[in-house]
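A protein chain is absent from this complex, but the other protein chains hold their places.
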Amino acid sequence: MRERTVAGSGMQWVGVGLLLILVLLGALSFRDQLVYGSGLTGLSQDMPWGLYIGQFALLMGVAAGAASTGLVAYLYDRRTFGRVAVLGLLLAVAASAIGLLFVMADMGRPERMLNVLLYPHPESAMFWDMISCLGFLVLSAVLAAVMLRTERYQLPAPRWLDGVTVVTVLWALGMHTVQAFLYAGLPSLAVWLGPTLAPRFLATAFASGSALLILACMLAKALSGYDVGRSAIGVLTKTMAYAMALNGFLLVVQLWSVSYGAVPAGLEHLRALYLGTGAPSPLPVWGRASLVLTAASLLVLFMPGVRRSERVLAVASAVTLVAVWLDKGVVLVAGAFTPSPLNVATSYVPTGSELAVTAGIWAAGILMAGALYGFAAAVDAATALEFSGSMPRESEMERERRTA
Amino acid sequence: MSDRGWILGGLAVVVALVMIPFWGNLSVRADARGPGLAAPAQQTTCVLPVNAMAASHARLLLQWMNTGVRENHHTFTAFNGKVYPVSLESTCLSCHTSASFCNRCHNYVGASAPSCWHCHQGTAQVSQEAP
Partner (left out) sequence: MRLTRKQILTRLGGSLLVLSGGRLSARAAAAPRSGTSGRSRAVRTQLAMAIDTKACLQEQGCTRCLAACHEAHNVPYLRNPAHRIDWIREVPAESAFAAQGRSLPAPLAGAPVLVLCNHCDNPPCVPVCPTGATWKRETDGIVMMDWHRCIGCRYCMVACPYGARSFNWVDPRQGIAHPNPDFPTRTDGVVEKCTFCSERLAQGQVPVCVEVCPVKALVFGDVNDPASEIRKVLDSRPAIRRRPELGTGPNVYYLL
């Protein structure tokens, strides 16, 4: 049952080494930030949130989407979708862990982080944000551990597993809705105030989560032979396509409703994002790129080649992921504060230190996901080794090879 | 028994590492008696009895922090009935004069002062009449 593994190959360790260097550089820059203050970033009084919070929004969406898609499929057919559910959960664990790291990097006084729990304020969306992110991390980790354990020892699934799975899916949806509520309830952010932001958050969550999960599954298969199966990839592809389509429609709705009435409070932000305000700023480039890539991803996702060719699927997933990254990571945050309440259009450019911390945290997430996936693959291989005699278990690849 | 050398050597390294705090103290010739705290010249009593102050000054300061800022209540009635303004600089430092009074003991025992001096300037303020 052992598929080929690339464990221990030279290239893999070079990759790990590079990632560790990035983590180290990020940690050093974060230490500088702790010593000298958040002024080492490119943020300012007119741009209080930037790259870090954008990454947080994106990563929690990826976590919620990847976990939910895998788990919902798993509820329908445990046998076929067990592996993709596990990989989705492990991706969610890594993504939400580094999402919380980004929040910690953004805070002015991170050593006072526990104040949110010591002095709870349920009227604050950020309070629920912290609770739901931590809870989701714990739920995903516990579910993944239980699923791996039952798989490894071929135990029957515990009675509470289905219930907790449903709770986790609902929790993921709720968590990401709360994250949208951070922006969508504020009169100061006129452009995002309104009912379209939360559904867009969820749509992009499913799109980006599925996209990253597809790429991660492809990588897992290439590096360790852990194959989630064609049906699972198919479910992820369909989810990604329809979620991105919904996002596209809601984007049109959002743009129309803000710009048709031409109420300046919201319209000025759209102008800064897409048309430029006259002052030189890199923002319109990013805003337009986000629109173009969203349209491009929709084009690629609905091409027939996506169902036939893995290469096209990989490209489609990558384009979707980048489109959502631009949308949630850049447009959402920069657009909210350009222009500022005092009508100042800041040109926000992240500093080297800020980019180093960002790259370091992403590298840590990739290392974490890699380690978790390696663990899942090892569990799978050990299971196959132990039970190949007593309980025949065939992966899709084996079956295809056999029937080809 | 060819591992004896490794085992003994490893044990020696571990013991040396564990005793780092003691090496540190030896290197600075730390005084086991601790920093002597001189009583302030002006006053003979504090807001709490001396033993209570030694035991719970941290709790008192945290209480004053919330009373003064969050409850907008700016007076404290001491155990002897005397009324003091709720203020680190106006009350505490008016007798104990400067942050070094606090830092000497805190540094000695390694209990870092909870960042009061990041904001509070550690020098006595002009004492304000309590309303």
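For clarity, chains are labelled A and B in written order, and residue numbers in each chain start from 1.
We adopt the following convention: a residue touches a chain if its C-beta (ideal position, glycine included) is under 8 Å from a C-beta of that chain, and two chains touch if they have at least 3 such contacts.
Model, not experiment: these values are computed from the prediction.
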Displayed chains contacted by the hidden chain, counting the whole assembly: A, B
Hidden partner chain, touching residue among A:F30, A:W49, A:W171 or A:W362: A:W49
Of A:G108, A:P156 or A:P280, the residue in touch with the unshown chain: A:G108
Per the touch definition above, residue among A:L22, A:L91 or A:L182 touching the missing chain: A:L182
Absent-chain interface as seen on chain A, which is shown: 36-39, 42-46, 48-49, 106-110, 112-113, 115-116, 119, 121, 123-127, 129-130, 182, 186-189, 264-265, 336-337, 340-344, 346
Footprint left on chain B by the chain that the document does not show: 65, 69-70, 72, 74, 89, 115, 118-121, 123-126, 128-129, 131
